[in-house]
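Some notes on the structure that comes next.
Just one protein chain is left out here, and the rest sit where they should.
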Amino acid sequence: MDDVTSLAFLTSVLAAAIPAATAILYACLGELLCERAGILNLGVEGMMLMGALGGFAVTVWTDRAWLGALAALGIGAAFGALHAVLTVPIGANQVVSGLALTLFGAGLSAFLGRDLVGRAAPDSFGRLHVPLLGDLPELGPILFRQNALVYLSYALVPALWFFVYRTRPGLHLRALGENPGTADALGLPVAALRVAYVVAGGALAGLGGAVISLATNPGWTENVTAGRGYIAVALVIFAGWNPLRAAFGAYLFGAVEAGQFRLQGAGVPISSFFLNMLPYLFTVAALVLASRPAARRRIGAPAALGQAYVREERA
Amino acid sequence: MTRDAAPPAVEMRGITKRFGEVVANAGVDFAARSGEVHALVGENGAGKSTLMSVLTGLYRPDTGTVAIDGRPVRFRSPRDAIDAGIGMVHQHFTLVDSLTVAENVLLGRQGQGFRLDTSTVERELDALGERHGLRVDPRARIWQLSVGEQQRVEILRVLHRGARILILDEPTAVLTPREAAGLAAALRGLADEGLCVVFISHKLDEVLALADQVTVLRRGRSVGTVDAAATDRRSLARLMVGRELLPEDRRLTPTAGTPARETVLEVVGLRAEGDRGRPALDGVDLRVGAGESLGIAGVAGNGQRELAEVVTGLRRATAGRVVIGGQDLTNRSPRAVAAAGVAHIPEDRLATGLVGGLDLAANAILRGYRVRPLTRGPLLAGRAIARFTDRLLDANDVQAPGRSTPAGRLSGGNQQKLLLGRELDGRPRLVVAVHPARGVDVGATETIHRLLREQRAAGAATLLISEDLDELLALSDRIAVLFEGRVVGEVESATADHEQLGLLMAGVTGQPGTERAGFDGVPIGLAADG
Partner (left out) sequence: MASAIPSPRLERRAAPSAVASAVVPFVAVALALVAGGIVLWAAGEPPVAVYRAMLDGAVGSRDGVAETLVKTIPLLLAGLGVAVAFRMRLWNIGAEGQLYLGAVAASGTALYVLPDAPAAVLIPAMILAGMAGGAVWAAVPALLRARLQVNEIITSLMLNYVAILFAEYLVHGPWRDPVGFGFPGTPRFPDAAELPQWGTTRVHLGLAFGLAAAGILWLVLGRTRWGYEIAVAGTNARAARYAGLPTARNILLVMALSGALAGLAGMSEVAGIGHQLQRSFSPGYGYTAIIVAWVGRLHPGGVALVAFLLAGLLVGGDALQMELGLPAAVAPMLQGAILFFLLGGEALARYRVTWRRPTPIPGGPAPVVEPG
């Protein structure tokens, strides 16, 4: 365990990285949909917190974690809808609305969850050992001895990739964020689609929160997401709005998070703080590269991201 | 063929469309048949685009009927027009840059399938492109394509969804001559296959080379449809402009007895690119002297905007020189140009020349805020600014509730008077004015024209860019005509006639009777071999 170069050490880091990354991954996939549609939502943190709390509260009431996960989806969607209503039909500033959502979600969850702090979870998503696959050397413990929400994310990532790049609604989604004017001219209901994707993004952020409160650290404490929502926002750009790369980025981040404790435990003299900075610095670097006009077009960055869409009317 | 027996593919009768006070179409009739290439020509504002927008379902006419293949139709949206087999290729493409050609084509299709079947569409596009001479790689992303290729994608998209009536809005405006020739061949081929092809144009050579029938619109009315084979550019030009010009006694006459004026603006071999990276100015030479006004005529999009922007430092020249008052100001900053005594009345006053959200005082000092007496050290001199603003409002007849009103709340005419007053304050050496009286009422127009004449009388050189021939004749000593980024001719206002100007604006040169030698412009329309 103390030999950081051993395979066993790497396996243990990666096995811990995946559940740590899954909460961020769901939120990141949600924000990806939202941004692809052209709406920036900095309220991910708030939506995750509300999802985490709602998921846990419903689990406490019903004794069923899967009902909690469903509730988290619904609550996340409801908070996403709040952002959607303000930014799409009304055209409010997306940055400020998103920050309001984070503040509001953080405050409301802390307030409503005041009696749930320290409560034991009656049910949670425990580890499920997948027969056969779970027994594979190295890969088994890393990938196939995880909780159900992790397995769901394994399915969701390729599904979303397929949706974005290989389906008709996915094509519409890509047009929506890059050129809403064209999408409108082609008869797509721009506003309705944008609202729908912001709501869907909220649902996934809520589920991301529930991963924390129902699987990785079952229970509720104030501000349990600890900034993971903002990391998710950063990862979307890091990933170039591609679900597969989003998964890669999330796992990389999870590995840094899981690895730092173990590295310190092993007495490696790299400060975890600098390791922790890496994802943010990577994101800034990725953004710089992605901002070159040529790259912008190649990646398919939503050119209209953050801009309200208003039809031009003839006076 | 029983060409005349069948009902026309498109028949529009008595189309009237108003936008508020403006009547864009006043009882227009238009008909085009399958198998023919039909040109729709007219000056800017003649109502061509409005008419085609009615046909493509973007506008609903106030009165009038549309029939497709003899059956009356009522389009409630562009979708309905598409379903009726009408396809429009806009001047500004509606493609999504990061998507592939095939994906863009799919984007416009209302299919039922959930999965994208790109490979089928790619095959179909390959075949379609092959058949019509419109080859494009269906797997390429739009941003990788040239403008001409992007236009082919637009056409292929329309053909792919089975359009039988193809409408193109100034299709050659964005093309190189070689690309234009290729397009012409493709359009002829489509007509030969039985499609009805309608294209909007103002280039007479191109119209005559390509079209079977030509419909001319003038001031919102159809003046007539003629057989292209039975007409010539001279009569087309007459139909297009077709009105009496400003009577000669109201034109500007050159100030007598001042032969050798000091040169204020000299433009030599000027080249520049437009917003899309296509050449917009293609070697322009101009000279304007002190106390002289040079008008620039031309149909919109022939380099006028770019010329004004390059001269005032807002756009980079790729070649050539701009010399103002003996000082080489090529590619200097707008601030340096302004400092050399250049006033600029830009094309779009509220988007460029004024700050609509700020008050009149803030707008009045936009040019002079850096210099005394409006400024003292780093501070703005409030009282001096108030006095200056009041004087400006007063001297230029700006009707406003007070200097703290936001500029955006003024009427167009008052905004323009404010802008002019500010720019003309402090005796500019050169005035660059672009459509100075566009969209303002009669009274404001008179004030604006008076202000510009006063500058000329005071010895300023004026470069006046306008699409309004009457305005040009009333304010300029000479008129140079821009066509495709070149000066194709220059005439004295006093003796100019509408036919001559109309021909020049339509890119027809080399006619006898024009005053000056040295208009070297070769028409870059469609060569007959296109």
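Chains: A and B, in written order; residue numbering restarts at 1 for each.
Following the convention adopted for this analysis, a contact is a pair of C-beta atoms (placed from the backbone, for glycine too) under 8 Å apart; a residue touches a chain by one contact, two chains touch by 3 or more.
Predicted, not measured: the structure shown is a model, and the values here were computed from it.
Peer 1: In the whole complex, not just what's shown, which of A:8, A:136, A:159 or A:284 touches the removed chain?
Peer 2: Per the contact definition at the top, the residue touching the missing chain is A:284.
Peer 1: From the list B:85, B:353, B:413 or B:489, pick the residue that touches the absent chain.
Peer 2: Only one listed residue reaches the unshown chain, and that is B:353.
Peer 1: State which residues belonging to subunit B touch the missing partner chain.
Peer 2: Residues 19, 53, 57-60, 76-79, 90, 92, 94, 313-314, 333-338, 344, 346, 351-358, 362, 365-367, 369-370, 375, 378-380, 382, 406, 408-409 of subunit B touch the chain absent from view.
Peer 1: Residues of subunit A in contact with the chain that isn't shown?
Peer 2: Per the touch rule, subunit A residues meeting the hidden chain are 40, 42, 46, 82, 86, 89-97, 99-112, 114, 180-181, 184-185, 187, 189-192, 222, 227, 230-231, 233-234, 237, 271, 273-274, 276-277, 280-281, 283-284, 287-288, 291-292, 304, 306-314.
Just so it is clear, only the chains that are shown with their structure count from here on.
Peer 1: Could you pull out which subunit A residues touch subunit B in their complex?
Peer 2: 166-172, 174-175, 178-179, 181-183, 185-187, 294, 297-301, 303, 314-315
Peer 1: Under the stated contact criterion, what part of subunit B meets subunit A in this complex?
Peer 2: These residues of subunit B touch subunit A: 19-20, 77-79, 94-99, 103, 106-108, 110-111, 113-116, 141, 143.
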